[in-house]
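Of the protein chains in this complex, one is absent; all others appear in place.
And now, subunit A:
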Amino acid sequence: MSGKTLYDKIWDAHAVQTDAETGESLIYIDLHLIHEVTTPQAFAGLRSAGRGVRRPELTLAVADHNTPTENQSLGLAGVKDEAARNQLAALDRNVTEHGIEFFPMGDIRNGIVHVVGPEQGRTQPGMTIVCGDSHTSTHGAFGSLAHGIGTSEVEHVLATQTLRTRKSKNMAIEVSGELREGVTAKDLALHLISIIGTAGGTGYVMEYRGEAVEKLSMEGRMTLCNLSIEGGARAGLIAPDETTFAYMKGRPSTPKGGAWEIAERYWRTLFSDPDAKWDRVVEIRGEDVEPTVTWGTSPEQAIPVSATIPDPSTMRDPVKKAAAERALDYMGLEPGAPIAGTPVQRVFIGSCTNSRIEDLRAAAAIAENNHVADGVRAMVVPGSGLVRAQAEEEGLDKILINAGFEWREPGCSMCLGMNPDILAPGERCASTSNRNFEGRQGRGGRTHLMSPTLAARAAITGVIG
């Protein structure tokens, strides 16, 4: 019998029961993260069926998608959009009714759900974690099986603490060697998606392995796992190691003392066996990854920043060709021209992909002794109140503000533009977020995904490059 992958091990430890006929399993959920946008209908469903929340203490709520990134201390009164305010108030009522821990807007522990979980030590190796948000894959950086679910599934987890699901296949992403100086986890993720495509991971859980992955910081690993969903995968995983344990130690919700030692013994068993069976293996040489940027309206439409914009007329795959033609038209770009030098009007540094302290340090390093170019509006939105406070302690806020960046309060912000931070039609944005879909950051807005380093550089020079 062959060995098990990390995914197999976590799955087996959480299978409550499996229907032999249909292959559907009930999987126990260790941590359920919730936010205001994808839960009101789930709580309403519980209410109308007369059901309660089975394990409120295994549930954590934050307000993040809708929240404005200024004047958060005013609370709900500071939220001008009535629909957003209603949704935030509904979350407030629901968590109170069911006794769920909640970090509301303005609480220093509040922030983007996928920044808060790890920061609080709620995210731990070997756990199953779900949230009504596709970027839940972020938590896989700790060796926990984490993925997004829909609102009906949120209701199911609230009521039963389990999920009905089917096992995915195993994919190994082997990244050998090391990333070159100035190349980040974001570049690696975009490079990977440009190879496998946005549906390349559909039906799989991806495990990122190899020397270049082991050398990443926890922040880098979270960025990499965060983008697994953009490659279509159900989840991304990285086996926990010393880097993981060092990050976790001493956080508010990680085990303490003897409990830590018992947990750590278990965590150290969480790796893929050498003889584990993989359904697919993708190999990447770390040295081959260049600073990468998207040119189109899908994360797979990514190229090295030194490259030229692809020409659809040379594409053989009719689906890719049609998509490229539509994307170039939407983005207002010419095939064959260098992507470097493309002027931007907006810069967004933030999102669950790139709003952690390391990301803000990278942006500040570029901003120091420089100034945002004329005609560019650049915004930095820290991932949580605690990230923001740490950045201020390190003086990053002053560097960024002096350079002409806006220093905002935490939230999802312009990544999806549910709050007032959106692009105007035709505006081009260098963004550290995760989706460059048509209209994602505002109708007609043109998004180029990139690392915080490249985004900060675009702010200073006014162009991609």
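One rule holds for everything that comes next: a contact is a pair of C-beta atoms (placed from the backbone, for glycine too) under 8 Å apart; a residue touches a chain by one contact, two chains touch by 3 or more; residues count from 1.
Following the convention adopted for this analysis, contacts and distances are computed from a predicted model.
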| item | value |
| --- | --- |
| "3-isopropylmalate dehydratase small subunit", "Hydrogenase", "ABC transporter ATP-binding protein" or "PadR family transcriptional regulator" - which is the UniProt name of the missing chain | "3-isopropylmalate dehydratase small subunit" |
| Listed residues A:38, A:351 or A:433, member touching the removed chain | A:38 |
| Candidates A:164, A:251, A:361 or A:377 - the one touching the absent chain | A:164 |
| Residue in contact with the excluded chain [from A:284, A:416 or A:429] | A:416 |
| Absent chain, residues of subunit A that touch it | 16-17, 19, 21-24, 26, 28, 30, 37-38, 40-41, 44, 49, 51, 54, 56-58, 65-66, 81, 83-84, 86-87, 90, 99, 101, 124, 126-127, 132-134, 147-153, 155-156, 159-162, 164, 166, 198-199, 202-203, 232, 234, 253, 255, 259-260, 262-263, 266, 298, 318-319, 322-323, 325-326, 416-418, 425, 435, 437-440, 443-444 |
